[in-house]
Structures are given as C-alpha cells and as structure tokens.
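With one protein chain withheld, the remaining protein chains of the complex are depicted in position.
Entry: chain A
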Amino acid sequence: MLKATIKSLLGRKLRLLMSTFAIVLGVAFVGGSLIFSDTLGRSFTALFASTVGDVVVRPADGNTNGGPSTVAIPASVVDDLEDTPGAARVDGHVTAIGVYVVDKDNKVVGGQGPPAIGGNYSDAPAGHGLPGLTLVEGRAPEGPDEVVFDAKTAQRSGYFIGEKVHIVTASDQALITPTLVGILGFPEGGSLNGATFAAFDTPRAQQLFLDGKDAYTDIWVTADDGVSQDELRGAVAERLPADLEAVTGDKAADDAATDLLEAISFLRTFLLIFAAISLVVGAFLIVNTFSILVAQRSRELALLRALGASKRQVTRSVLVEALLVGLVGSTLGLGLGVLLAMGIRALFANFGLDLTGQPLVFGPRTILACYVVGVLVTMAAAWLPARRTARIAPVQALRDDIALPETSIHRRLLLGVVGILVGAAAMAAGLFTDVPRGGYVLGLGTLLVLLGVTAVSPVISRPFLGAVQAAYRRVFGTVGNLAGQNALRNPRRTTATASALMIGLALAGTMAILGDSAKASVDQAIEENFVGDYVVSSVFGEPFSPSIATEMAQVDGVDRVVRQRWAQAERDGDFFGIAAIEPADAEFLGIRILDGKLSDFKDGSVLVDEKWAGDEGLEVGDTYTVDKTPKGRLTLTVAGIYADNPVIFFDTVTTMQTLKDQGYPGSDNALVIDAGPDTVGLKNRLGAVVADLPIVTVKDQAEFADEQRAPIDQLVLMIFALLGLALVIAVLGIVNTLALSVIERTREVGLLRAIGLSRRQLRLMITLESVVIAVLGALLGVVLGICFGIAMMYAVRDEGLEVISLPWGQLGVFLAASVVVGVLAAVFPARRAGRLDVLRAIATE
C-alpha cells in the first residue's frame, strides 16, 4: 500500500510541488523568525557577556533596564574595594546614553533603535577574562579634548585618528568637538550590534555625564585567578554600603540580555503571527489541493477498494501522501526560512540593529518546530478530504464518471453561520471586555469568523458568481460564458481558492483602516490642541541638552520656551512614563483641571489624566507611588485630575524638579516655542541654534503632524510588506487550483481546441476564471477587513483614536490589485493549457 502511495506521489511531482508551496512559506516564516530571534539572543548574550566585569557594583533598587540616571557611586568606594580578597583590580566606569556621533555630512551615526553610548575609557577586562572592548588602534584618550570610538562607529562616521569629530550629548554641553585618538574593538570578533560608543578619559566623562562629581555609574571588580565570580561577589558585598549592591557578571549580563530581549520580543510575536496567518492560508490550500487530487483519483481509489483494500487503508494512503508532502514542504520551508532570516537581518540592519557580523543560529528547537508545524498542518488539512475517500464504494471503479461524496451544503452553511457567530462573539469579548488573554481570544475569534465565512461563501458568493458570468457573457461572448460557468461549476473549490486571498486582504484591509484612522486621529488631536508656534524635539525621541532651550529663549521674537521632560519608571512591575513640566507652564500647555487646584501642583505632587485616575481609582489628595526610579521608591501626592490632553504624552505629570531630585538627568524631551507678534524669519533663527545638532529639529504644526504620522506609515508599510507574502501564497493557491482544474478538464480543453477554440481564446478563458476567483476573494476580504477595522477602532476609541476613517482609495487599490493578481495567477495554468496536445487531450480517459 505504501509503495502504491509513493508511486502515485511521484507520478504527480508537479502537483506535489505546487501543493507544498503554501506549507513551505508558512514553515519558512516559523523557521525564519526562530532563527532570527535565536541569532538575536545569542549575539546580545555574547555582547553583554563582554560588557560586564566579574563582579559589578551598582546602586541598589536603581531603575532597571539601564535607563538614564545621575545616581552615582562615589570614587571612594573604588579605594575601599581595592584590597578585597580575591580581587585583582577594581575599575570605576561612567556610562551615559544619548551621546551621538555626527559624521562629516552632519548626519547622526545610528540613532534609531540601538543606544548611542558615551562613557569613560577603561582597560578593565570583562568577566571570565574576556578581553572586552580594547584598544585596537591609536592610544587611550587623555585630557578634555580626546575621544576614542568603537571600530564600527569610526567606520560608519568616516572619521580617522587625528581628526576632530562632532559629538552631540544630552548634557549641558550640547556639542563637543574632541580629537579622535584611538579605536576600540573586540579582539575576538563581534560588534556592538549597531550601538555606538564614544569614550573619554575618566575626568572628562565625569564632567560631561555626572556634573563633574568624582564618581562612577558602576564599578567592575576583576577576580584573581582561581577565584569564582560568586566568591568574589560575596567578598565585595561585605564591604559595600547599604545603597549599593554587588552582582556577578554572569547575572548582570543575563539581566541585561533578558531585559533587552524582552523589550524586543514583540518582534518574534509579530513574525509568528504572520507564520500563523500563512499556515492558516496554507492549510486552506492543502484542503483544496487534496480535495482535487482525491477527486481526480477517486477511480483509482475505488479500484484499490475493489481489489480488497480496506477503507482505512485507502484513507491512510492519502494521509501518508500528506505526511510526505508535509515532510518535503517542511524541509524546503526550513531552507527558505534561513533565507528569510537573512532577509530580516538585512532589514534590521537598515533600522540600526546591525547583526550582519553574526552567524545565524540554527537551533534544534527551530528544526523540530518547523517539522512539527509543517507536518501537523498538512496532515490536519488533508484529513478532511482523506476522510471522504472512505465513502468511495468499490463498485464506483466500474462506473464511468464518479463524483466524490461531499458534505451537504446545508450542514456546511449551518456550521459556517455558527462559526461566524461564535467567532464574532469571541472577537467582541477580546475587544470590549477584560477576559484573560484577550489577544488570543481575539485571534481565535478572527480565525473562526474567517473559517465561517469560508464555509458559507459557496452559498453567499453564488449571486456574485452568477452576476460575473452574465457580465462575462455580455462582454466576452462564449469564451466569457465558459469562464463564468467554470467558476460556478464547483463553487466550493472557487471559494476555497478565493479564501486565501480573502484572509490576506481582510487583514490588510483591517490594517489600512487602523493606520488611516490613527493618522486622522493624530491630525485631529494636533489641530485641536497644538499650542505655541513651534515644537522642538529629537528625531529619535531621545532627550537632548537643556542648553538648547536656554539658547532659544534668547532668540529674537521668542516669547516663551516651555520644556517637557519624560522619565521612565516602574510601577507594579510595568514600565511606564512620567511627564514633567514647570508648574508655571501648565496653563499654557492647555492642561484643564477637572478636580483639584493647579496652585497645589508643586514639587512632590502629580497631576493625573482623568482616564488613568478612573482606572486606578485615584482622587485628589491620594498618594501615588512609583516603585522604581533611579533613587528607588517615589511617593507623590495627587494635586489634580486633568482632562485628556494629547500634548501631554503620558498619564501623569509631575514637576521637573521632582524628577531631578529623583536622580533623572536634566535633559529635555520636547520644547514648545511661543513666538511674539513678529515671526518673520524666526524659524530660520531657531534652526540656526540647532544647525550643528542634527538630532534636534524645529517644526511648525504641519511638520510636527507629519513627524507624528511617519511612524504609523512605517508600521503600516511593514505590515503590508509581510501581508504581501500572504498574498503571494494566495496567488500560488490560485495558480495551483487552476493548474489542477486544467489537468482535470484536460478532455474538455482538448475538445474546445478541437472544435476551433484558439490558444488565445483558451488563455482568455482561464484568465477570466482566475480573475473571478481573485476578485471574489478580494471583495470578501475587503468587506471583512472593513468590519474588523471598524470593530477594532471602536475598541480603542477611548485611547485617543477617536476618528474612524476608511481609506477608500487604498481599499479600491486592493480590489484593482486583485484583478492583476488574477491575471498573473492565470499565466502559468493558461500556458500549460495552451500547450496541451489536442489529440492527447481528447484521448485522455
């Protein structure tokens, strides 16, 4: 029996290959995302391992995640630790972020994503005797006017040793121009994964980043030979004051890597969602392909039954075929996954996360996941058609034409409607209520709705197919009529094929609506609430030097400069942001107090957004506790509750002094400039202030709106690119079904050719059929996309996205594109049909 199965598979190599395409792509997504995230994980683990000492001393209870902090360890601690038993050496380090290297064309090196780090130069070895970043060229920096870069940064910026370089910092000195005297590198290979590093000598680093205090942000203690990290840590900890802690390098590296990987874990989730989408689409195609294959072979299967094969043997033979298809598909998918991982790596290098030096990590987990997913999905999908083969009676081998038994259309309709209703309910629950794991409920609901629509679509699409047939007949005559009839001939097959496109476009439509609505909301919010005349902010959303505001206040025509600062803190285990302003600016920024008094807004107090106050049950006079800041726990008093205000990006506002006292650096995040009556040339004068500081830009209302919209556009574009791949699967699905249909209808095609249908007419017929399938899928998809999109916008309408905007143009483009998709998908099957030898086509039994 197995031999017969393999023989029959090999006899259908092309069909086998085509039906695996979808699985190949789905598995490639799974493999690609796992390989990429493993590579990411290993490269960061390796990076962090060489950026910690054997034991690291740092402030206890400090802000985690390496956020900016001015809390420092006095230099005397280094002296106290010098004679710790087992310690070979003790080195103090100064580290700060927001230290940008600007290249010769006044462009920032890196900037997006990975941090721009500044600090002091140290030749301390990393943990376990790893060399860490060491001088590979030139010499160490000495004095206030010298700096060294890591090799990649030096290369990207184009600076050579001996040249003056431009560095922008968030400290009081916005721009410094030291001389590059050396290059740092990892002697054993590796890179900073896109981060930039500029190191000064210790006094200069302390002056720039610690207000000139003789102190450090952390201390490395290097172990003597034979002393373990744990032993040394114990010895060090005994000598530390209570506000400092000692951790082993292993733990510090692990913490840092875990934090970072957690912060970018959304990437993997994102890619796996697309893997799921392609696998669902792939499963549809497998069901379709196997249904057709089984139908074509029903005679052969009936013969096997007549020769004494049991029902189970026949069913099993189909499942074994699916198993082989799944294995082949998984293997190819794994290969494609490697290419995909390389593609993602190249894409991320563009966004600054530079892993190009890292070899791809190919873990056993990846291989296992790919095979399990590929084989399971294929077998599960093939199970439906395989089950039907059991109903083929042996006697059918003797009959001339034989139809595979189908489930009744009524049952299907019923199942479909139930699926849609249950799915819609689950979606509503996921969107509007607080069910646990709402994301999964939403995803499952969406899947159910899609499956339900697929189940009912043979019925609901009949009027559409009928109308298309009538239209085709009118426009294209007999050829059009034939094409329309073909699409109507097996509505299940037509709609199952269309459903792949439907799923892709439903999601694309949803995203288009979300993106468009988000942009419209941004526009509306800015229009209603933009205060002042200009906004000054960092293009990377990072803090910048407070000296900019001071200078701008001196510019002719400026009435007022309002500073905003944002700080990251932790509360109940979640990161969140706090905004800070000068109390005197609250009114100017349009903060409307609903409860409490603005005059109570003083240092040590906080203003809370009305919605946040509602969620947290906060009232005026309550205590508001922040668990983690650079100086540990922070307790604030609620001074007032304000109406939702889009100019304030966070739900809580405190005073700038409060943040500063808590150890946050004194850098600004955004400035609002209020101009006097004479604004002629003001923007140019403001621009001149930041001309040498390319991380900061001056924007009027329109430019500010553009900048706010840009990330939405980017996100939508990225999602579209990935959905494009889902569409590729859909196209392959149409190609597959059409090609199989052509094979199935070989005799008919032969007959039409024999009685005078020209090749061109034949190609037109198949193209028209393909276009109906594509347009049907697109139409269903766009309608579903609109429903999903509107539902989601309703769900998030409380979160500042009040406007629901339908991008009709974009949706129209989707529909138009589906016609192109249909035409393209028909190319191969039509060529194949055109090449059929007329005589052989007729002779085929």
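In this section, a contact is a pair of C-beta atoms (placed from the backbone, for glycine too) under 8 Å apart; a residue touches a chain by one contact, two chains touch by 3 or more; residues count from 1.
As a working rule, contacts and distances are computed from a predicted model.
*Asks:* For the chain that is missing from this picture, which UniProt protein name fits: "Xanthine dehydrogenase family protein subunit M", "ABC transporter ATP-binding protein", "ATP phosphoribosyltransferase" or "SRPBCC domain-containing protein"?
*Replies:* This omitted chain is identified in its UniProt record as "ABC transporter ATP-binding protein".
*Asks:* Check each of A:365, A:474, A:489 or A:831 against the chain that is not shown and name the one that touches it.
*Replies:* A:489
*Asks:* For the chain left off this view, which of A:436, A:756 or A:809 is in contact with it?
*Replies:* Checking the options A:436, A:756 or A:809, the one contacting the hidden chain is A:756.
*Asks:* Among A:477, A:681 or A:711, which one touches the chain that has been omitted from the display?
*Replies:* Going through A:477, A:681 or A:711 one by one, A:477 is the residue touching the chain not shown.
*Asks:* For review purposes, identify every residue of chain A that touches the missing chain, sorted by number.
*Replies:* For chain A, the residues touching the absent chain are 477-479, 481-482, 485-486, 488-489, 747-748, 750-759, 761, 838-839, 842.
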